[in-house]
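Structure provided below as structure tokens; questions to follow.
Note that one protein chain of the assembly has been removed; the remaining protein chains are unaltered in position.
Showing chain A:
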């Protein structure tokens, strides 16, 4: 083991920059002196030496690399069945290529616009109501000051985050049933008595309201952490300048947490076509497909739920993934232009 310290770069002994620079300089010099093939040979030799000296690191990373190769990049490669007519009997490679057939048939289908509309609308509502809710909640909690009451409020409101989705949806199903607790409340307020989950017009409301109920407390943690990181001198200066609480919130607190808001907003934008579809699968039914069916649930039904059109469902899923990726890049680029915050 001691050998490692005497010769060659050690992984921990030197600062990263120094080590890297030195190696790069060395490699560049080697590249100038020898031909390209020899340079590659030298790189292989370096890797071989590296392996010998740090073989345990290689042992450690092996299962991780295998996992990512098999379960992350495997399905990515498997997604080429979107361009084939995949039949189990003919196998993955033997199935015939069909180009963009499945994509085109999806774009032409009656469902395309309905799915796009539902997915985008539901996400738009989430962005409009569910996204700002924890920010406002964090700002309000912050005004309570350090006290037992503050901790109590936080403890209680974080709790729903840990309740399983099945239980949450089970509670929703019970509460908005024909004789449910929430239905009772709405009837008392003057609405006609019906089973709310059977009516397409209520689906989005139920989804968004229950989402806020479950996530507003938990979502506020990250903003509270950001608020506690704001320099207190800024508030003192604002007070001296005569700013009241409201102006301090607008001019000090909000700008202070803006970077984290932007980061979360970009991530949200990159998921505009993605939605918590597990919850939809638990709450929707054929009556409410008109408003509740989104791309993800459609992929599930076409591929695994009702029929087994593997290639078609994969194509729809791939379409969604590509659009999501493009949206993420656009949102990130936009944010880098208008502010200092970006993902990369």
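Miscellaneous remarks
The rule is simple: a residue touches a chain if its C-beta (ideal position, glycine included) is under 8 Å from a C-beta of that chain, and two chains touch if they have at least 3 such contacts; residues count from 1.
Criterion: contacts and distances are computed from a predicted model.
The listed choices are "Carbohydrate ABC transporter permease", "NADH-quinone oxidoreductase subunit J", "Ger(X)C family spore germination protein" or "Zinc import ATP-binding protein ZnuC"; the UniProt protein name belonging to the chain that is not shown reads "Carbohydrate ABC transporter permease". Only one of A:116, A:171, A:208 or A:290 touches the absent chain when the whole complex is considered: A:171.
Checked against the full complex, the candidates A:163, A:191 or A:237 give a single residue touching the omitted chain, namely A:163. Within the entire complex, the positions of chain A that touch the omitted partner chain are 1-2, 4-5, 9-16, 19-20, 23, 46-47, 50, 54, 56-57, 59-61, 63-65, 67-68, 70-79, 81, 88, 92, 137, 140-141, 143-144, 149, 152-153, 155-160, 162-167, 169-171, 173-175, 179, 181, 184-185, 188, 213, 216-217, 221-222, 225-226, 244-245, 260, 263, 270, 278, 281-282, 296, 299-300, 303-304, 310, 313-314, 317-318, 320-321, 324-325, 328, 343.
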